Structure formats: C-alpha cells, structure tokens
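Take this structure, written in structure tokens, and hold onto it; I'll ask about it next.
As you look at this complex, bear in mind that one protein chain is not there, while each of the others sits in place.
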Amino acid sequence: MSSDPRPLVAVVMGSKSDWETMRHADETLERFGVPHECRVLSAHRTPAEPIIAGAGGAAHLPGVIAASTLVPVLGVPVESQALRGLDSLLSIVQMPGGVPVGTLAIGRAGAVNAALLAIAILGASRPDLRDKLRAFRAEQARAVHAEPPR
Amino acid sequence: MSSDPRPLVAVVMGSKSDWETMRHADETLERFGVPHECRVLSAHRTPAEPIIAGAGGAAHLPGVIAASTLVPVLGVPVESQALRGLDSLLSIVQMPGGVPVGTLAIGRAGAVNAALLAIAILGASRPDLRDKLRAFRAEQARAVHAEPPR
Amino acid sequence: MSSDPRPLVAVVMGSKSDWETMRHADETLERFGVPHECRVLSAHRTPAEPIIAGAGGAAHLPGVIAASTLVPVLGVPVESQALRGLDSLLSIVQMPGGVPVGTLAIGRAGAVNAALLAIAILGASRPDLRDKLRAFRAEQARAVHAEPPR
Amino acid sequence: MSSDPRPLVAVVMGSKSDWETMRHADETLERFGVPHECRVLSAHRTPAEPIIAGAGGAAHLPGVIAASTLVPVLGVPVESQALRGLDSLLSIVQMPGGVPVGTLAIGRAGAVNAALLAIAILGASRPDLRDKLRAFRAEQARAVHAEPPR
Amino acid sequence: MSSDPRPLVAVVMGSKSDWETMRHADETLERFGVPHECRVLSAHRTPAEPIIAGAGGAAHLPGVIAASTLVPVLGVPVESQALRGLDSLLSIVQMPGGVPVGTLAIGRAGAVNAALLAIAILGASRPDLRDKLRAFRAEQARAVHAEPPR
Amino acid sequence: MSSDPRPLVAVVMGSKSDWETMRHADETLERFGVPHECRVLSAHRTPAEPIIAGAGGAAHLPGVIAASTLVPVLGVPVESQALRGLDSLLSIVQMPGGVPVGTLAIGRAGAVNAALLAIAILGASRPDLRDKLRAFRAEQARAVHAEPPR
Amino acid sequence: MSSDPRPLVAVVMGSKSDWETMRHADETLERFGVPHECRVLSAHRTPAEPIIAGAGGAAHLPGVIAASTLVPVLGVPVESQALRGLDSLLSIVQMPGGVPVGTLAIGRAGAVNAALLAIAILGASRPDLRDKLRAFRAEQARAVHAEPPR
Partner (left out) sequence: MSSDPRPLVAVVMGSKSDWETMRHADETLERFGVPHECRVLSAHRTPAEPIIAGAGGAAHLPGVIAASTLVPVLGVPVESQALRGLDSLLSIVQMPGGVPVGTLAIGRAGAVNAALLAIAILGASRPDLRDKLRAFRAEQARAVHAEPPR
C-alpha cells in the first residue's frame, strides 16, 4: 500500500471479515501505484477523490458514506454466508434517488473492478493513470487470445 | 439538453423504450447545466468524460461500452416487463474482473443517480459543479425535514 | 397522534413516501392510546422506549438507528417499486451480529405489527397496555370466527 | 445457562438440529448473565418476558408461539439445506397483521442478535442490563478500530 | 355447498381474505357433488377424510393442521401482496421430514387442483367419484382440442 | 422393498441420480411395510394407488404422470446442482388447473414426506397403516422432547 | 397463416390462454412468409423442421416434445400470473443433459425471437429466408438510429 503520499482513494469496509474480498481492491490500486488507504468502518476525515466501500449482508456502509460526501462512492457487495451476496447487492445498489452508489459485482471481481473504476475516475486529470489503464487493457486482451482453451 | 458545447456526459440507451427511464438522467444533467448528449445504442465517437448507459432485460449495452472505453461507465438497469428489472440489474452489475460498470438502482432512481454520480466525477476538476452538488444536497435535506408526514 | 405527553414510541421513516405504509403503525399506536411521534429521517434526540423505523429499497435507516441506540429497534420494510420490497426486507433483516433490528413483514401488515410489538414491549411495565393487547387479540379471534366465508 | 432463577428469556427451537444455530443465542444470554431456558418445540408454560424462537424451512414455530402469547416474540430463521434459509426467513417474517414476530438475520448472526434484542427489551426495567449492553457496544466499537485489516 | 351429509373434505383457510382464492376449491368440490365444509382457521373437530388448507404470506395453517391429524393435508399457497405468493409457497411446501403437506400451485389453479387431488384420494373407495374424474379429464381434453387458437 | 405382493405405491424417478434422494421414500415405505416398487422414468402399467414421482431441474415427470392417471400423484423436487432445487420445485408445483401434483419439500425431507402422505392416503381403507402412522407420530413427539439440546 | 403448403414450422402451446403470447411467433413467421401451423398441446404428426413450443407455470410441453422428436425444439416461457414467468423459464430451460430445448425470453419478445431463430435454422438451406433475415436486421438497425429519443 502506497500510504505515504496523500491517499487518492479510500478503501473502507464494514468489518474486518470483508478484508478477504477488499484486499483485491487494495492489490489492484497497489499494482497501478495509486496512493490509497484501507480502513474498517470509518471514512470521516478522508480527503480521497473517490471512495470504495465494501460490506456484506444488510450492507449500509456504502450508502451511509455516500450520504455524507460529495466525492464518488463505489460499492462492493461482499458475498454473505446464507444468501451468497444477493442481500449485499440489493442493500448497496437500490439507493433512493439523490444519493448514488456506483455498485460493482459481488465479491472479488467487484473489488478489482471498483479499483479499476476509481482509477478511470482519477485518470481524467492524471494522464499517467489513463496510460496505465490502456496498457492493462491491452495486456488483458493479449492474455485472452494467447492460449487456446486446450 | 445543452447540446451545443462539447458534451461532457453521454447518455446511451439500448432501445427507444428505455427513454421513459433515461430521460430522468437527461433532466438531472439539464438541471445542473451539464452539456451532454442522448443516443440510442451508439457510443462510438463520443468524447464524453463519463458515459451513462441504460438497458433492460439481458442488458449488454453498459458492459459492451465499458469494454471499449477508458472513461468511467455508469449503468442503469431499466425495469423489464416480466422480471421487474432483476434481469437488467444482474446483466449489468455482475461484470467479470477487468471491465467495471458502476451500477445504479433499477429504474428512475437509478437514472437520476447515474446523472448525480457523473456530476460528482466531473466535479473533481469543476468546482462549480461540486458547488451545485453541495447546494442540491442541502436543498434535499431541507425538503426532508420541512414538513411532517401529516 | 397523542403527541402531548412524553412519546413512548418513535416512528421514523426514510422518506415522506414511506408515510403511506407507516401511517398504519401510527394508527395502531393511536388506537391503543400510546403517546408517540412520527418523523422523517431523524431520531437523534428521541427518548422513546422502542423505535419503529420504516424504509424501502436499500433501506439503511433501521440499521443506522439501531447502531446508535440501546433501545429496541423494530424495522418495517416498505414495498419498493421494482423488487416489491424484497430489497427492503433483506436490507433491514440481514444485520450483522451485534446490531439487532427486529424486522416485521413487508408493507402495511409489517407497520401494524411493528406497533403491536412495540406495545407488547411497553406492556412489560404497563399492565393497562397488556390488557388492551389481550382485548385486541380476543376481538381479532371473534372477528375471525364470526362469519363464514360465504 | 443460568437456569436456577426464574428464566427471563425462553429460547425455543423447532428441532434439535437448530441447536447448532440457537446455541449462539444461549451463549450471548449467558455472557450477559440473563437467566433463561432452552427448549425444543414447547413454550407453553414459559413465564419468560421475551421469547426467542428459531426454526428452519417452513418455519412455523415463531408465528405459532406469537399467536398464543402477549410477550414479545423474536424469530431466528435457521439456515436450511436447499434454499439457504430464504424459506425460513419468509416463513417467519411475513406474518399477517395482528401477530408480530420481530425477525432477525438468517443463522448465527440472527441468533446472537435475538439475544441482544431480548436484552435491550429487558433493559427497560433493569438498568444493570442496559449498562452491560452499553459496555458491550463500546467494546465492539473498540475491537473494530483496534487493528488495521493488514 | 353440500353441507348436509357428513363432510368428506374440509376446506380451511387462514383468513377471510383467502376466500377469493379458496372458493375455487369450494366450487370444484361442489361440481363433483362432494359433501364438504369451509371454515376460517379452525379444523379441530373435522372428521373429513382429506383436508384442504389455504393461507398466504408466512402461511402456517397447513403445516399446523398437518401436525395434528392423520388424514392427508393438501396446502394451497394464496398469492400475497408483495412477494406474489413465493412466501406462501415456501412456508407451506418446505415442511420438515415427518409432517407432510401435499402442496399445490399458488392461487386459483392451486385451489382447483387441491379439490381435484382430494377427489382423487376419495376416489380410491368411491368408484362414482373416480368415474366423474375420468369424465372431467375427457371433457378437459376435448375442450383443449376443440377450437384452434385463431 | 416389499415387492412380492401387488405394489400399493409406485416410486418413480426422472433419472438414476435421483435415487440418492428417492431412496428415503423407499426406506420410509419399507419401514411401514407398504408393498411398493421403484422405477426410473416409467410408470405406465403401474396399478398403484398413489404414485410418488421425484425429479430435478426442469422436472416434468410428476406432471406428465399426473396427466395420464386418475390416482393421486405426489411430487418430490430433487435438489439440483446450480439452483439448489428451486427450479425443481417450481417445475413440479406450478401445475395448471386440472392436473394436480401434491408437492413435498425439496430433497430428502420431501421424499420421506411423500411416503408418509402416501401412507396417510392408503390409511383411509387400511386401519393397520393408520395405526402405524399414529405410533410413528407418537414416537416422533417423544424423540423431540426426550433430550434437551445440551 | 400460410397453412396450405407443407408447414415448415409447428407452433405448439400448452393452453389456449398462451395464444396471447404465441401469436407473436405466428405473426413473425407470417411476416417472413414461412408456412407453419399453430396447435394447442398436440405435436405428434407434425413433419415440421423446427418446433416452437410455448407454455407457462410448470411448463412441460417444450421438454416433452423435445424428448419425442429429433428436430430442434425452441421453448417460449409464457408469463405466469403469480411468479411472472420465472417458473415457466426454469421449467423449460433447465432440461437435463440429453434433451435440449433452445429457450427464448419470457413472453412476447421470446415468441418473436423463437420465430426468428426458427427462420435462421431454416435459412441454412433456404437462401431466400436468410436474405429476408438480413433485410429485417438492416431495417431494425435503421429504425434504431432513425430518430433521437426526444
């Protein structure tokens, strides 16, 4: 985690057990060299440009943060035990008009994508991040076509 | 629609019947004075900073656009006839790792919120939009507390 | 609404549009003569003994209130447009261990029952309320058996 | 289990296999020193102040008990084999108007929270329990913020 | 309703509002000339050979009756307001091993079919009912093939 | 399996892989000494009094059999791989008016209960089976109350 | 309906009430001039090259036809009353390995698409149909881009 410079992204989670999912957001931000910080439950004093919030079950954290900030909030539904994250997804995405949370997929893919979407947002004013994103996409495309399934 | 200046936001939809939902994104952007354009199905040459894509049923448009652009894509699940938008929601939000779509609520609230999230993204480099967003939030809060339910 | 004496129950809702559902809690408390108050979104200074909180969609209000009070919180999932209250229900009931919300049925029946459960809680130290509850139940039973379906 | 003094809470379950879930209610009540008793299927002669009832699948026990008592009934949906507790949840929470069951989350978190909600109800007339609840909450908050996720 | 002779089938329902659905069971039994009785909530003294029980939401009636009788119990999930009878269906069909309820479709079709299944059960010892059932089936088949869709 | 005398119950299943579930119907019938036979997919020449049909996924067997016989058909939804038997349940229970299938719970409990319901149907004309059912119920009740959960 | 020449497509439905949906398959085939026939429930003697089968609820018709023919069977889930066609969809699409039904969307769109897929299948050996399909697609694309949403 590049925590020394001013964090550009805050990764917040509802409980320590969400770390298993949210560390994939952390790793993706790390890979792109984006200064960020990771916290449990608290996002009050964060000066970050976008905020990534993950939670499971009756997942209120992303919406509560979104109601108290003007920066974009991205939500990650963490997979829950009984209902496999369907409860997390609906609790995050079905926000009333006025308080948006940009919601990603349930679980690991959602955590990775929240980081990538945060990087796309930051990329508007940071050409180096947009270049890294372009390179990442090109590499993804190559990986897909490199080897046949058998 | 403020279509004269370079559009900052592109609102794209999967079919004309999605307009009934997506016009709420258009109206919200209009209210904030954000130059934008609205199109059916085509987003190829759009130089917009964020893209709002709405679609219903097996809703591929947001994901397909997201795979072909580096700017943030926000998805609006349009309410479908039989399954009430649950199909639209899952088709948009459950993107694989690598191609994020920031997904909002099903239907009208989602269209309004996609516009507000686009404005929050633009606000990073446009203090006037962030100020308008702050004013909008304050007005919302006043409206909520102004009259008792009876 | 018996608002003059100190309110014993606070009825809180996420938005004014929830009133159509939550007024059934209000009417039930009125019928039992329980002093109470009804508010939108704010429950901070309420000295009530139990709190009834209703909300729809990504319904955070009951859980957020529950995290900030030691008195029992009862949640009413308001029926939402697209997903018919399934989102409201899961957002309220699936709270993590540590912060309970006693959740009732979706919609009108849930609002009535939240009031009745609040009355049962108050009844522990107010024999008159328990007597009224007993009478209400007896009347219900008579109504059921009074007339044949045809 | 503090079974010697008059039990303040009855924990009832639909079958012995529910014990794996309901023991978390038992342990939480134990931790707070609340006299209680645990039984399978029978709650008839219980003089408890609130009743916690857990069941899985077509889970009738909480509703049936609620129809025959004037004290608050709290329901715990036990996770079922095929439908992961969605059947248990709907069978408990969707009670008709007139017979409330305050329903908690599916599984272990619900059992813990049913105990905490019962303690909150008892706390109205027992300041020592309310104090313990306040201490428990403070400890929870400290635990959350004590260690960073990594 | 042929209520004079000893009723062979008891039709029981959870509330008067279930009559709109359950009257289709009544009408089907009437059409076959099967002595039966219709009641709300009470099935205690019924000497019927099979029992049809309809209920909606957290629908406990069929299972509770099944636990207290040795005759076959057939359950009809009545369509509920918010969840369209999915809650009713799961509350009736997901009975634990030991207490069977033979469950039919949600709503009107289920009420008709509960009556037809009751008639099939009675037909084992009443050749006239089995003959009527055979005639009914033949008539159904003719009706299906009688007219083309246009 | 008591296959020598004329089988009173036919247990039919959609594929050999359903046997893992349906053997619980077989064992229950065996325990009650009910002559029966078990077959895969074919029920044409069966002179049984009730038929138990189990199938998974798009589970057509119970409905297809019900359309071709006048004896009561009981359906057992076998748990499927992806959707955990929700598809099996809806494919069996949601029969149109005119062709009833009395449907039991998903999986093992449903197979046991189909056998018990078949026995209850047979019991109308066989007092010995009704007596065994009464004894079975009494034993169940004793087992429930015999040992405390701890 | 072009019923004079040998029908190339059979449109079969589970009940007359499915006609409201299935007539959209009929109209699409008519528009392309494809000889076809429409029937309720019976597909035995049909020499058609593909078969379109629509049904609702516990929808067995498509699977039963598929098990008895070697030509491609296309299934249309008709929207049902209570569960909005989710039951129809799962009953048709979740066929076991060995008996395929190519399933289309719930309701009208599915009926139109079943006809278009049948035409695509016929087009392999009938260049005129493939040409008509190409023209239809081009016209669709023009219609989409012809007028802006406002």
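Order of writing sets the chain letters: A, B, C, D, E, F and G. Residues in each chain are counted from 1.
Note that contacts are C-beta pairs under 8 Å (C-beta built on N, C-alpha and C of every residue); 3 or more make two chains touch, one makes a residue touch a chain.
The model shown is predicted, which means the values in this text are computed figures rather than measured ones.
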Chains on display which the left-out chain touches in the complete complex: A, B, F, G
Sole contact to the chain not displayed, among B:11, B:90, B:106 or B:119: B:90
Among F:40, F:70 or F:144, the residue in touch with the chain that has been omitted: F:40
Given B:28, B:80 or B:113, the one touching the chain that is not displayed: B:80
Absent chain, residues of chain F that touch it: 1, 13, 15-16, 19, 22-23, 26, 38-42, 57-58, 81-84
Positions on chain B contacted by the hidden chain, ascending: 14-15, 56-60, 63-64, 80, 83, 86-87, 90-96, 101
Where the unshown chain meets chain G, residue by residue: 24, 49, 70-72, 74, 89, 93-106, 108-109, 112-114, 116-117, 120-121, 123-125, 130, 133-134, 137, 140
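We take it that only the chains that are shown with their structure count from here on.
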Distance from the mean Cα position of chain E to that of chain D, given in whole angstrom: 35
Shared interface positions of chain G, touching two or more other chains: 15, 57-58, 83-84, 86
Pairs of chains in contact (touch as defined earlier), listed by label: A-B, A-C, A-D, B-C, B-G, C-D, C-E, D-E, D-F, E-F, E-G, F-G
